[in-house]
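Quick notes on the structure that follows.
All protein chains of the complex are present and in place, except for one that has been dropped.
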Amino acid sequence: MVNKAFEPFARNAWYLAAWSEELEGSPVGRTIMNEPIVFFRDANGRPAALEDRCCHRGAPLSQGRVVESGIECGYHGLIFDGYGICVEIPGTNKVPPQTMVRSYPLVERQEFIWIWMGDPGQADENMVIDFPFHDQPDKWPHRKDMFLIKSNYMMMIDNLMDLSHLGYVHRKTIGGNPSAHVAAEMEVTPTETGVRFVRWMLDAPSPPSYVKAANLRGNVDRWWDLEYVVPCSVLQWTGAINTGKGAKENQGQPGFHTRVFHSATPETENTFHYFWSISNGFRTDEPKATEELYKEIYPTFLEDKEIMEVQQARLELDPERELVVIPADKALTHARRAIRRLIDGDPAEQSSAAE
Amino acid sequence: MVNKAFEPFARNAWYLAAWSEELEGSPVGRTIMNEPIVFFRDANGRPAALEDRCCHRGAPLSQGRVVESGIECGYHGLIFDGYGICVEIPGTNKVPPQTMVRSYPLVERQEFIWIWMGDPGQADENMVIDFPFHDQPDKWPHRKDMFLIKSNYMMMIDNLMDLSHLGYVHRKTIGGNPSAHVAAEMEVTPTETGVRFVRWMLDAPSPPSYVKAANLRGNVDRWWDLEYVVPCSVLQWTGAINTGKGAKENQGQPGFHTRVFHSATPETENTFHYFWSISNGFRTDEPKATEELYKEIYPTFLEDKEIMEVQQARLELDPERELVVIPADKALTHARRAIRRLIDGDPAEQSSAAE
Partner (left out) sequence: MVNKAFEPFARNAWYLAAWSEELEGSPVGRTIMNEPIVFFRDANGRPAALEDRCCHRGAPLSQGRVVESGIECGYHGLIFDGYGICVEIPGTNKVPPQTMVRSYPLVERQEFIWIWMGDPGQADENMVIDFPFHDQPDKWPHRKDMFLIKSNYMMMIDNLMDLSHLGYVHRKTIGGNPSAHVAAEMEVTPTETGVRFVRWMLDAPSPPSYVKAANLRGNVDRWWDLEYVVPCSVLQWTGAINTGKGAKENQGQPGFHTRVFHSATPETENTFHYFWSISNGFRTDEPKATEELYKEIYPTFLEDKEIMEVQQARLELDPERELVVIPADKALTHARRAIRRLIDGDPAEQSSAAE
């Protein structure tokens, strides 16, 4: 495998398209893999995803409105149901059979709306990522957000697979001592669907932010546990427990715990929707704790956005140019192998590559 | 004919370039069919249109100023007369014969400046559209405006050829009951230079806006009479007369009358200048009536601009993709045939297509 920065799309996979709560009101227009899509919830509450282009004169359906029988085009009033079938053309009783728009398989689960961008016949709900923490708001209260980032989606995976960036990109926010991070014990394990790495920092002083957030004082055993799951999600568990309490053997005991969900859904080759949620596993009955954690982590996402976008601009000047691999790239390299396996094994992608 | 959205330019035709009153002051720079053009009125009051690029170092002449003998380039002072001939080069008495810029045939009439974009030898003043209402400010007081729209010019023709859009695009402004519109009697007549359609709605309550504008109360016979004239103008007569007064036989009698002129002059393949004027045929001695009508209709042009621009964005993703025809497209289909005849019969267009 040549080490380059940008990857094409793996079509036969589930992508995070929206948060469930986004579909409560007006239709939502969003481009995924260069395809404009309209998302809405039909009269039965079922979420639907249609091509965001009326087959009549091309107007975006997302400019229309949701009505009893589906979504009504805002130009001439054609109505399409959640399967993309035209159910009404004003002024006529005959609806020609070709009056339809493409629909996409969706799965709604755990506050996520997942979309299948490839061959619908291969859409398997069992392949959807499980993130049970969204189902346990009492145990894991959380907040969600989304940014548009102007870079190839794999820049986000790179970013998270090498936490040595914390001391540089986030120097002014969460920062941390770069040499301590680099020296920490780190275990990288390839998985069937990606790669997982765990880094432990044992018997170290509790960082000020943990003291403040969870009142965790004294020395602690800290960990970063991140799992990349193809095509573009990362499940993160970060936490700390007082030293001497057997953190490694009983990691779930009270302490400082956060669960972060990251997903990089490609908008185009060079842009992606960065969905993220943050859950706090401490002071779980205080909404203020969730809010404080969100406010602390929010600026770090902006720092990542900035570095990924300037990185993208440089790489675009010569996308084929080889990059230099350093030891810190171990997890990143496994992640790249995993996405490459998915892309190469993806019939939709292969046929388009053969064109 | 394949039903697609975008049309190329028909060169051998008159296009609305400017309102007469625009040429009273500084030179006006405007791009038409990708050609930058400067418009000005010479010392004799004659309007002129020249290529907006000095032949010396390429500066736009529209950045210069109108002087006694023509238009003076704002970079080094060369002066060109209304025919594009250089009549002065500072510092020399010799003007080389190639020192000239292209000029365009113009016709000024009825407050319009029409330009011929094709072979000057074929420019025939008799082909200019007649719109006598601008000549009768007492009988048809009016206001004019112009917008730049980011879509192919034929999107405007489509828009006007299918008034079923009124109930959707203009739901929040002039709106109207979509089903009443769709049910109204409609006659479509192809013409030599386009298509005309007339829609009558008989014995219906006078709409609130007509009551307010013209104090027209009770039931009325209403009509929409729109004529498309190639390449890109639409002449509209909308009105209403109290039921029982023989509206159809004597349509010119007092009532609610408006004349709207629309013209979509291509700036580029994907943008056009939308010129429009609105004349009121009621309360003609009250300037306030004209102003009120203008203020009521103005927002509807912004609504059309918005829908045409998002439509354009969608269609550009795959301009060759076929669109679905519905019964409401009858006038639109005749309009498309008419512009296609003009384009196909246009030698300038044919030779460029053969390149």
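Order as written gives the chain letters A and B; numbering starts at 1 within each chain.
To be clear about the criterion, a residue touches a chain if its C-beta (ideal position, glycine included) is under 8 Å from a C-beta of that chain, and two chains touch if they have at least 3 such contacts.
What you see is a predicted model; the values in this text were computed from it and never measured.
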TODO: Would you indicate which residue among B:89, B:127, B:188 or B:325 is in contact with the undisplayed chain?
DONE: B:89
Open item on the list: Using the touch definition from the top, which of A:162, A:225, A:269 or A:292 touches the missing chain?
Closed with: A:162
TODO: By the contact definition given up top, give the residues of subunit B that touch the hidden chain.
DONE: 34, 36, 52-53, 55-60, 63-64, 72-78, 89-92, 94, 96, 98-99
TODO: State which residues belonging to subunit A touch the missing partner chain.
DONE: 5, 158, 162, 164-165, 167-169, 178-179, 182-183, 307, 310-311, 313-315, 317, 323-324, 326-328
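Here is the rule we use: only the chains that are shown with their structure count from here on.
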Task: CA centroid of subunit A to CA centroid of subunit B, Å - done: 48
